[in-house]
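The complex is shown incomplete by one protein chain, all other protein chains being positioned as in the whole.
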Amino acid sequence: MNTATPEFAVAADDAWIQSSCSLCYGSCSILAHRVDGVVVKIEGNPDSVVGKGKLCGKGVAGIMTHYDPNRLTKPLRRTNPKKGLGEDPGWKEISWDEALGEIADVLRKVRQDDPRKLVVQRTTTVTAGRTPFQTFAAAFGTPNFSVSGGGQHCGNGAHLISGIMHASWSVVPDFAYCNYAIYFGASKGHAAGHASCSNMGLAADARARGMKMVVVDPMANFAGAKATEWVPLRVGTDAALALSMAHVIVNELDMVDGPYLQARTNCPYLIGPDKRYVRDPESKKPLVWDTVANAARPFSEVAAADMALEGEFFANGFQCEPAFAKLKAHLLKFTPEWAESISTVPAKNIRRLAKEFATEARIGSTIMVDGVTLPYRPVAAVAFRGNQGHMNSTYNFFAVDLLNQLVGAADVVGSCMGFNPASKGFPETGRPHYVPTPDADGLMVTGMWMGYHYPYPPSEPRLPKNLGLQDLFVMGMTSPFLNSIDQEELWQTFEVPYRPEVLMNFGSNLMMAIGNSEVVAKSLERYKFIFSFDLFLTETSQFADIVLPDASYLQSTDSRSNFPFIFSLPGGMGEWCWPIRQEVVPLDGEQRRFAEVLLELADRVGMRADLNAAYNASMNLQAPYRLEGDHAYTYPEICDLELKGNFGPQRGLEWFKEHGLIKWKKQPEEVYWRPFVDVRVPVYWEFMVSMWEKINAICEPRGVNIPQEYYDPLPDFLPCRSHQCQKPGFDFYAFYYRDTIHTNSFTMENPWLDEAAELDPFSYYVAIHAEVGKKKGLRDGQSVWVESESGRKVKGRIRLTQAVHPEGLGIAACAGHWGKGMPVAKGKGVFFNELLELDFAHVSPNNLNLDLCVKVRVTPVEA
Amino acid sequence: MRYGMVIDLKRCIGCYGCQLSCKAENGTPPGVFFARVLKQEEGTYPTVNMLFLPVLCNHCEDPACVDACPTGASFIWEDGIVDIDPDKCVGCRSCMMACPYGNRYINDKPQHYYAQGQTAFERLRTGRHQTEVVMKCNFCRDRVKAGEDPACVANCPTSARIFGDLEDSSSIVSRLIKERAGFTLHPEMATRPCVYYLPT
Partner (left out) sequence: MEVRWDATVSDNSFWSEQGLAARPVLEAPPHGTVEVRVWPFGILAGSGVQRPIRLGLSGGFTLRDVLAELKTRFGAGFLEGMLDEQGELISHCRVFVDGRMIESLAVPVPSGAQADVEIILLVATEGG
């Protein structure tokens, strides 16, 4: 703490306030030092588990974002009715009463007409925005909720599959015990994202302890820089490498954890010729082959040890094999030699990595943690954004997790684990309580999720009624179709009975966040009315009718700044921790807090009873801490009820303002819950078979082709569009990666972070391999055009480096602002997303993830 | 007593937490960094190593900067911290040229980060620095005197920075330097730096 600074000794106001960061969605706990009303320092809160008293560069720089003179202080109304790229809105300052009056009129009309015509969109940066905006959308009655670039740019594949296989939003190595981690396009522990500062410390401790870290990545910046071994590969071919490693483990080494596969996966389930489970005619339960009874019996009636994993059987009138036998045969085609031709990783290295991984797994071993004997598998294969931002999003991620499943390294000591999937709750109240449960087929259903539709079991595909078509493409969490060039065509094709009319935007800069600006601009121009809660005028607020000046995180209060535990509390042993956010300094000008504005809007629209009911549901408020009738609660009152409900009547908002957080010890049965909960995870995704049939039955008659290979129960390598590009001169695979000092496009406006990025050799540059660049006559620092096959282009400066795959072209973060509202950010870095097409052809036909790699050519900018 | 720092390159992930927490602690103006992170590539593809190298004033035992200072503004405290007395500094920059590490900066004119002028934070924290003087890291001496670690050490998310007494052979810094073959930058300059690095 910088209490020692002599000039503070005489200050009348000198306070350290416990709160939460909001420079990224990690929401680490902070201490803000206020002297005479001015925030003079932000430090990590050492009392908290979230960040463990440390902050990344972004977190400590939050002061400058808060004090940015470019922040909005008054509501604005556009005077120029024409919207478009380059149109000046002609902003006019208006009063809050006028602004909310006009917005409420619009909302009331559209709600009466058809509430689904409202699209609610929020940025992922502010984790505390999730509940208020989701709750408002539910109360209003619209299913159309979007997180802008979130999902499309971080994890339709990663999050969904982490949910299906690990009951959590993301996966990490169990840093305290893992000995061998292999990262596929992931940054966990390297200053980005979920539990970011905590994971940085845990990963450093693991490296210091001797954990080997193999990093599969086209570029050796961040995670790759800390790797014991960097494995560069051709962009987007992760599944080829992972499947080949799986093949070596299963078919060449035969080093699988059979008992795990028998007891905790669907590997023993018998699969018939139609690729489906063979089911018991009466109970409808999937059958397994009982090797003792020598008969097919429902899985729930057979001891795991007696379940056959291999062999051909005849059951229920069908020739069938256990799912594991199907997998084993399926993997045969993924030889290391084949994988080398796809990924460029040498076959001998693939065999070595597979052997190292399987050997280090120590299959069959146990370890004692806090007096409890537990399975010990100190290896982890983890993946995140880079791995799954492709056409083959689902399988790229699934294939990596298969490595964990094969050796039993899933949510046990030292293994790949979800963030906190099982919580017994605060000891005095038993809340929040959640734990995975089995469905009728014995497969795992998560106990907690970020959206309220769980990742498994999937919904039944239907003729879509949601604008994003996720109710047809049910593996899709977020959708690009709210902004794609072909949205109207798709809505007509699928007879979507309404069109979006009003957009409520919270902080998202959609114009930069998802794809090329031309197409996104067209999607925004179609709205009849847009209103936006913003800190600054962004490229997106230029399309708004009304802009509302938001409070900064240092001016806000929230009872769930880091909720839920599956999102950003560090995994592994230690403590549960529930921090809050509270005001450090008052509002400036006419700024208002978004959560409170939403409450007033609900009153003005006449939907307070719906909002109260929605809060009861979304926060799981139980009597006597429920919201009643249409009573006009303030947001601090709602926060107070939630905290009392979870932690007892004596621990309301005032208690939390004084203490900042509450924490209690994690139990081994919570952290390593897997042996104690009788659920299986699907190694064979049987549900994909009927899913494709149902989706195809809707799509085929409408002339939409859904390739069946994207819905096979077992993962495959499927090429991206970029892999099929044959155009001469287009010889780089452009990709982007998250920069440690930037969050989305937001922090580009922070001058401390901008200054650091300017000095970084990569942040604002286009990285290409030095020799390849020289052969093309390109110089370090030279200005170039990076151009896509379809002619979209961005300007950037070349950085020649050894640390990138020769076919790769790496661009950092979401840079390249052009608007006047964020002058520090303007013109900095490279706007990668401008290269991305936004249409059905560039989207995974399985999980709707956008293809985030693009084949490009590089040409010098003429002087 | 001789204060020194150890930076564990195996732990450092180049998050810029030190560079930015230093800025927040000291309110340094644009272009002035008491702590910085450099990135260096070593080797050739595919056996390449990207090194994150945090740098700061080395608080040398035989500092070239102090020798070069014509006014006595640059000096060594009894605890080994090399510091600058701004009241004596005339901004001649001799020390900047003498320092082999480039870790001294001139604060030649009043500066602020936004075109609109100083923020409330900068008025309090940057405004107290004199102009037309040379600035550099002093191991957050006010914090150290109060028994705290320098800001960059206290904040480091990977605990890559350790602060302590190099003359105490039982201190963590002394033990780490011995056990893990700690090294200094540019030992050939014979300035005897007190900032040590542990290999990756």
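In order of appearance the chains are A and B, and numbering begins at 1 in each one.
We adopt the following convention: a contact is a pair of C-beta atoms (placed from the backbone, for glycine too) under 8 Å apart; a residue touches a chain by one contact, two chains touch by 3 or more.
Model, not experiment: these values are computed from the prediction.
Participant: From the touch rule at the top of the page, work out which displayed chains the omitted chain touches.
Facilitator: Checking the complete complex, the chain left out touches A.
Participant: Touch as defined at the start, partner being the missing chain; which of A:H166, A:K424, A:R738 or A:R792 qualifies?
Facilitator: Considering the complete complex, A:K424 is the one touching the chain left out.
Participant: Hey, which of A:R130, A:H166 or A:R799 is the one touching the hidden chain?
Facilitator: The one listed residue touching the chain not shown is A:R130.
Participant: Per the definition of touch given earlier, which of A:G57, A:G150 or A:P322 contacts the omitted chain?
Facilitator: Of the candidates A:G57, A:G150 or A:P322, A:G150 is in touch with the missing chain.
Participant: Which residue, A:A15, A:V292 or A:A305, contacts the hidden chain when the whole complex is considered?
Facilitator: Spelled out, the listed residue whose C-beta touches the missing chain is A:A305.
Participant: Any idea which of A:S95, A:S283, A:Q319 or A:Q622 touches the chain not displayed?
Facilitator: If we include the chain that is not displayed, A:Q622 is the one touching it.
Participant: Residue by residue, what part of chain A touches the chain that was omitted?
Facilitator: Within chain A, the residues touching the omitted chain are 25, 111, 115-116, 124, 130, 134-135, 137-143, 145-147, 150-152, 154-156, 159, 258-260, 263-264, 304-305, 363-366, 373-375, 408, 412, 422, 424-425, 430-431, 433, 435, 449-454, 459-460, 466, 468, 470, 477-479, 609-610, 613-614, 616-618, 620, 622-623, 626, 667, 669, 673, 675-677.
As a working rule, only the chains that are shown with their structure count from here on.
Participant: Mind checking the centre-to-centre distance between chain A and chain B? Centres are C-alpha means, answer in whole Å.
Facilitator: Once rounded, the distance between the two centres reads 37 Å.
Participant: Going by the contact rule set out above, which residues of chain B touch chain A in the complex?
Facilitator: Going through chain B, the ones touching chain A are 8, 10-11, 13-17, 19-21, 23-25, 30-31, 36-37, 39, 41, 43-46, 48-52, 113-117, 119-125, 128, 142-143, 145-146, 148, 151, 154-160.
Participant: For chain A, which residues are in contact with chain B within the complex?
Facilitator: 1-7, 35-36, 38-44, 51-52, 54-61, 63-64, 67-70, 189-191, 197, 200-201, 203-205, 207-208, 220-222, 224-226, 230, 232, 740-741, 751-753, 755-756, 759-762, 769-771, 801-804, 806, 823-824
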